[in-house]
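Yeah, one chain of the complex is gone here, protein chain that is, but the others are all in their spots.
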Amino acid sequence: MMTISWKTRLYIWFRLLLLQASWNFERLQGIGFFYSLLPGLRKLYKDEKLLDVSRKYVGYFNTHVYLAPMVAGAVLKLEEDQASGTADPALEVDDFKEMVAAPYAAIGDALFWGGLRPLAAGITLFFAIKGILWAPLIFILIYNLVPTWFRTIFFVRGYRQGMASVEFIQKHRLPDWAIHTKETAIVILGGLSAFMVFSHLNQQQLPSWLGLLTLVPMVMLGVVARKGLSTLLLVFITVTSIFFIGLFWADMVYLIAS
Amino acid sequence: MAISLAFGALISLICGLDRVAILQIMISRPIVAAPLTALALGEPLIGLQIGVMVEFLWLARLPVGAAVPPDDTQVAIASSVLAIVLGRTLNVSGIELLLLCLLIAIPLGKVGQYFDHYARQYNVRLIKQVDLALDRGSLMGAEFQHLRGLTSFSLASIGTYAIVVLGGLLIVPFLWPLLQQSLSHSSAWIQLALPLVGIAVILGTINVSRAITLFCASFCMSFLLMWLV
Partner (left out) sequence: MSLVLTRIDNRLIHGQVLEAWVPFVRADCIVVANDSIAGNPLKKMMMQASVPSRMRVEIGTVAESVALLKSSRLHRCRVLLLFGTTSDAVRAYRGGLAYDQLNLGNLHAEKGKARLSCTLFLNPADMDDLELLDQAGIKITSRCIPADGERSWRKLIPALRGEI
């Protein structure tokens, strides 16, 4: 029975931090995945066999960076079984990789990029607006909590459970959690925008009820953004209109005063 | 000035690699990268202000699969460097110069997306090298090719940073005397508007069915509460 020592697994885990160093349009994370697993493969296979297995691994592969350790863990387990001849013949390692890659990518994208990132940014903004210089550190801490958990615990779990590691994903309905995270992020951003507008109006000594009108341009911008207009264009339009309104306003005030 | 620019380049490299190539601990987000740069140059508050304005602009553009989002990291870093360096040379302080630097950096930062594209396209060549290395029986060679990919991502980051900073150094001192006065009428409003535009884009493109309703409810509720207090 061949097994991969914890030292090798730790080494593989560190290598997974470099997963996307050679990201390219043809094989995406393929080479990176091979690079990460290589220390483990070296322990299981020798010479010609090792090269054959390597050729298989450098092929097309792509999943979410934070979930890749879980795939790597499970793949290591499966390779171990393969090498010691106790593998389940129903499922090849390749098939497993292909089967989980896209669903894990979808789950990770929704949960981390779509949900957690705006949420952490929203929370951090509270501190940043207050002028607290530690705000970036708070962002890093809040954001990295969950990804680090996924990267470490699930790497271990993937190795321990092999194929069965997919059950966690199926059981816990992570895509629904992603939606909840996004909803929370939106509520936080809503409150935050209100605060920014409110304090700005106070500073400008304008009546605060005016702030409710901010919703009109914001919803309009949201709707046109949905239509596919680029942020760059929207920034340009917004800034130039504010700029010219500002100029015009100053002239008006000047005229009335004189 | 040269030292400041070099410091900026170093941070641009580290944060730029965090975007795609390594780690992904999100030191590449503008809210972290800009204050980090500004801290290295001795004026962290400027970085924080820029970070807040840039963070939300492209937050809705997710790096999903092979899609390449705009390079907000380099926009944030380069505009922080520009604002601090030019603030010292022109001997001005205040939000206006900061805004001008940022508004110049945002369109220039578009090159970042192309560079990122080129880097990922260039890395396709590594595949052939990896296959050749394996045919030769050299696993070390194959490993090395993977690490070579870091060069292209580094070059893309530094290249974007250099273009934005150089462009800014050329354009901003020229525009500053012309716009300084006029910008002062609207600077506070623009500073407020930039994060709000970003948030609006998130509302429009996020995969939540009732995003706008939720947002408006939360906005009004908070607003009215603050008004009551």
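Each chain carries a letter (A and B) given by its place in the written order, and its residues are counted from 1.
Throughout what follows, a contact is a pair of C-beta atoms (placed from the backbone, for glycine too) under 8 Å apart; a residue touches a chain by one contact, two chains touch by 3 or more.
These figures come from a predicted structure and were not determined experimentally.
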{"item": "Contacts of the hidden chain among displayed chains", "value": "A, B"}
{"item": "Residue touching the undisplayed chain, where the options are A:P39, A:P69 or A:G114", "value": "A:G114"}
{"item": "Option from B:R29, B:R61, B:H146 or B:H185 whose C-beta touches the chain left out", "value": "B:R61"}
{"item": "Candidate in contact with the missing chain, chosen from A:I169, A:L201, A:V219 or A:L247", "value": "A:I169"}
{"item": "Selected from B:S138, B:S154, B:S182 or B:N207 as touching the chain missing from the view", "value": "B:N207"}
{"item": "Residues in chain B touching the chain absent from view", "value": "61-62, 64-67, 117, 120-121, 205-209"}
{"item": "Residues of chain A (touch criterion as defined above) contacting the omitted chain", "value": "25-28, 60, 62, 64, 91, 99-110, 113-114, 166, 169-170, 173-176, 178-179, 226, 228, 230"}
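We take it that only the chains that are shown with their structure count from here on.
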{"item": "Chain A-chain B separation of Cα centroids, rounded to whole Å", "value": "17"}
{"item": "Chain A-touching residues of chain B, taken from the complex the two chains share", "value": "20-27, 29, 31-32, 35-36, 39, 44-45, 48, 51-52, 55-66, 70, 103, 106-107, 110, 120-124, 126-127, 130-131, 134, 137, 139, 142-143, 145-150, 153, 182-183, 185-186, 188-190, 192-208, 211-212, 214-223, 226-227"}
{"item": "Residue ranges of chain A touching chain B (in the complex, touch as defined)", "value": "17-18, 20-28, 31-32, 34-35, 38, 42, 50-51, 54-55, 58, 62, 65-66, 105, 109-110, 113-114, 117-118, 120-121, 124-125, 128-129, 131, 133, 135-136, 139-140, 143-144, 147, 179, 182-183, 186-191, 193-198, 200, 203-204, 208-209, 211-212, 214-215, 217-219, 221-226, 231-232, 234-236, 238-239, 242-243, 245-247, 249-250"}
